[in-house]
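Note that this complex is displayed minus one protein chain, with the remaining chains in position.
Let's look at chain A:
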Amino acid sequence: MSDHAAASAPGAPSSQAAAHVPHLARQPRRGRVAPGSVEEKRLREIWETPPGWRGWLSSVDHKTIGLRYLVTAFVFLLMGGVEALIMRVQLARPNATVLTPEQYNQLFTMHGVTMIFLYALPVLSGFSNYLWPLVLGARDMAFPRLNALSYWIFLFAGIFLYASFPTGQAPDAGWFNYTPLSGLEYSTGPNIDVYALGMVLLGISTTVGSMNFVVTLLRMRAPGMSLDRVPVLVWGTLTASAGNLLAVPSVSLAFFLLWMDRRIGTHFFDVLNGGRPLLWQHLFWIFAHPWVYAVVLPAMGIVSDALPVFCRRPLVGYGPVALATVATMAIGFVVWIHHMFATGIPALALSFFGSASMVIAIPSAVATFAWIATIWTGRPVFRVPFLFFAGFVFLFVVGGVSGVLTAAVPFDWQLTDTYFVVAHLHYVLLGINVFPVIGGIYFWFPKFTGKMMSERLGKLGFWVMFAGFNIGFFPMHIAGLLGMPRRIYTYPADMGWNTVNLVTSLGSFLFALGVLIFLVDLAVSLKRGKPAGDNPWDAPSLEWAVSSPPPPYNFAVVPTLASRHPLWEDRIEEPGNGGQLRSQLDEGYLLAEGREALGTTALEANPDVILKMPGDSYAPFVLALFAALFFAALALAAWPVASAMLFGCAVAIIVWLWPERELIQREPVAIHDAGG
């Protein structure tokens, strides 16, 4: 290989000339970097984002982006929560007039859109963005600039989706936005256009984020971290990302076709001209059911990784849990029709999709029993994160059982569009997403900030939330069985629904109080939390091997892994290892000739390539801005502006992708024709 011809001699000191005419290959040196040494300072200089607004707009550090994701998603959670509380005031008693029907429609639609699209996945992307490189022993994600792009587009799409809210014309056809209600005939305002175009924009963010996770897993794991040694959070996010790559195009296409029907005059969902409203339902649920798993599997991964720390033992059944994660998503692609049981489709399809939906219970049960066995056989330490994770297991079982019930077609016919379904989806989404997320914040807050959160406020907050949640949402099952339909803005006094609704409203405010206690704890701990140290929970995975908060370069040397629990190796023997091999965290490859990271092979994680990582860049922000303005121009039907913005996007992409010498994407000196 001519690559090798250009290699510097092994062990040779890195020449100063390397900065000007980069080598095309070298043998990476191994060594140690002492904290506070000259080498360490140099690494810090290479990787640090400059302070001020420049660094703010151009940073590609996965830790910065991860925290931005977490904070932004949490703000959306609070907005969605306030919308829910206003609805619960309206529904607390019969014949209330707090809201008009139109306002109620907008609120329940925006509540769903916010929670499902702007909170549930982005918050998990926040955890994964922050944690992936740290748990994988990498310096950054595979595509740091794409990571920044993903965040900026998410932020702009969130603002976009809320743009028509202040004018009282927010999307109002429900988060699944069925045609023909969402068609031009019944929704003439800008509300559905905003929803449709905003979702296409958000889809770009989700897609590039998912690409980044998939490639990061395949290429950026530390040497020795074979696939059976990655944390379950990584399995969860990987599965979710692969699912998103296949599923998101479906909903983006559906929303684009709907927008074309509305503003261009096509006939995809237009019944009078042979279009089919059911096409919408197919395209929407082909996406939205896998999406349900995308917003829970990474959260289940958080529990699978963090719960065992508080049981003082490894997770029971790592292999089955990892396989169950993948199996859930795989089966999740063939169950979408269970959202459409009541649409009059053939009995054969009903039977197939009903049974497939029940089969999902098997991998879910595998994971559940693994968690229970981990608690059962461990020595539980009742710290705050443990409470949230154990609470999650309980809520997951309740939500899972009500899910299996609705997989039975005749029972589903009884319950479709009743509050039973509302109860089920909230047990699933809050139980499997919000509880692990808050537990995860308690667990990783010390790593994020270097400070501990309060045990006392945390425990109080948990019990208030747990009680409020069950008091608020359990009665919804009963309301559904009593026949109360979802999405009604009020109800008459003589339906027998008064008590359950009052209890639900009280519970929801109690739950909100719990969230408030959590927020107070966050604010107080941020200011006055006790110093955490590197590994306050005595946890086994790689992120706890670096300081809190981690340095900009993550790992001074590339660690080498020999087991699934690198920080517990002195206490447990890994099967097949015999205690012979130990992970090496202090000594490893020194990659410090510019921003460098180690690329490894996809399966065994053997060293494969020294990757040149891009520095901070404005390109992601500029591209995201042009993309958002393009969609804004489409919404306003300002075609010349839209064309100009599209051109801006193209220029930004070309500048971004122009082959750089620094990244060794091209030859250092121009190549001339070798022919005669």
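The working rule: contacts are C-beta pairs under 8 Å (C-beta built on N, C-alpha and C of every residue); 3 or more make two chains touch, one makes a residue touch a chain; residues count from 1.
Everything that follows uses one rule, which is that contacts and distances are computed from a predicted model.
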Candidate names "Heme-copper oxidase subunit III", "Glutamine ABC transporter ATP-binding protein", "Acetolactate synthase" or "Phosphate transport system permease protein PstA"; UniProt protein name, chain not shown: "Heme-copper oxidase subunit III"
Would you mind spotting which of A:Ala562, A:Ala619 or A:Ala652 touches the chain that isn't drawn? A:Ala562
Which listed residue, A:Tyr104, A:Trp132, A:Tyr195 or A:Phe268, touches the chain dropped from view? A:Phe268
Residue list for chain A contacting the dropped chain reads 2-4, 6-7, 10, 22-28, 30, 142-143, 146, 207, 210-211, 214-215, 218-219, 223-224, 245-250, 252-253, 257, 260, 264-268, 270, 273-276, 279, 282-283, 286, 560-562, 581, 583-584, 589, 596, 599, 604, 606-612, 650, 654, 657, 659, 663-667, 670-675
